[in-house]
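Written below as structure tokens is the structure these notes are about.
Of the protein chains in this complex, one is absent; all others appear in place.
Take a look at chain A:
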Amino acid sequence: MHGRIRTWGPGALVLLPTVLLLGYFVYGLIAWSFNTSLTDRHTARKGPAEYVGFDNYVNLFGEERFLNSLKNLGVLTVAFIVGTLIFGLLWALLLEKGLRGEGIFRSIFLFPMAISMIASGVVWGWLLNPSQGDDARGLNRLFSILHLNVLENPWWTGGSRWTTMASIALPAVWQLSGYIMALFLAGFRGIPGELREAARVDGASEFKLYRHVLFPQLSPIALSALIILGHMSLKLFDLIYAITGPNQFRTEVPSVYMWNTLLRSDMAKAAAISIVLLAVVAVLVIPYVAYTVRQESEE
């Protein structure tokens, strides 16, 4: 008996603080938020609140502003993930082919990640100035100097939901493509040279080499990249706040809406929004966790 405790005791003791802290600050608070979302606590007033079941959720999904924020979030996530994956993979391919001065390019591509979202949001807020023609500023000015006037556009202040949210995704793509590049580059480098040699000996063209030999090896990395980008996009708040300010219907996503709701002390509604957001993130993350656990147990 004494011997058994010696085996698992230290491990359990090391884990205990983490488990307690996680239990309270993560799961406990999720439970508390969920509990709040079922009540009618719509003011900061103290005192007992009545349980109203799922009324807050029903109200949310009947509200144009919330549905609009969900749609914005969907478009933002797609634009962000697709954009970042394309640029990240493209840069990784270029560097993988052996470019001169690779180190410099790697730093340049990775550098934006070092900047906080709120800081880059302020700068991109200026770059995405919607003025065009003679008054153009920011990127529009750059385009007009380069005689690329067709590219000038009102960015997030005009046009469809797609143009709006893709403009918002642009700075995020700029910031995270380097990170995705690093992931893919590590993946490429991890593939043994013999595989390429063998494929070339078998007479595979460069295209076929990538298509059938290299890319399949990268699929676990692509999946992690997808998950990382996906949940980052769902939680995006600072960038949008910095570029458009808090009360912008066109670009509002659930996290910003939650902030606005909290400011008006509508605790129950804010909690309901946060639980919906959590559910959306969970839809993305849980299958991934299940997949990795299955993979690991197979190994």
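Simple rule for what comes next: contacts are C-beta pairs under 8 Å (C-beta built on N, C-alpha and C of every residue); 3 or more make two chains touch, one makes a residue touch a chain; residues count from 1.
Everything below uses one rule, namely that contacts and distances are computed from a predicted model.
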item: Name per UniProt, for the chain absent here [options: "Dihydroorotase", "Radical SAM protein", "Probable sugar-binding periplasmic protein" or "DsrA1"]; value: "Probable sugar-binding periplasmic protein"
item: Full-complex contact with the absent chain, from A:K46, A:R100 or A:H147; value: A:K46
item: Which of A:G28, A:G158 or A:P220 contacts the chain that the document leaves out; value: A:G158
item: Omitted-chain contact residue, chosen from A:L73, A:A92 or A:L128; value: A:L128
item: Contact partner of the left-out chain, one of A:P17, A:G98 or A:P216; value: A:P17
item: Per the touch definition above, residue among A:S107, A:N149, A:S205 or A:S265 touching the missing chain; value: A:S265
item: Positions on chain A contacted by the hidden chain, ascending; value: 6, 10, 13-14, 16-17, 21, 43-46, 65, 125-126, 128-132, 135, 137, 154, 156-158, 244-250, 252, 259-260, 262-266
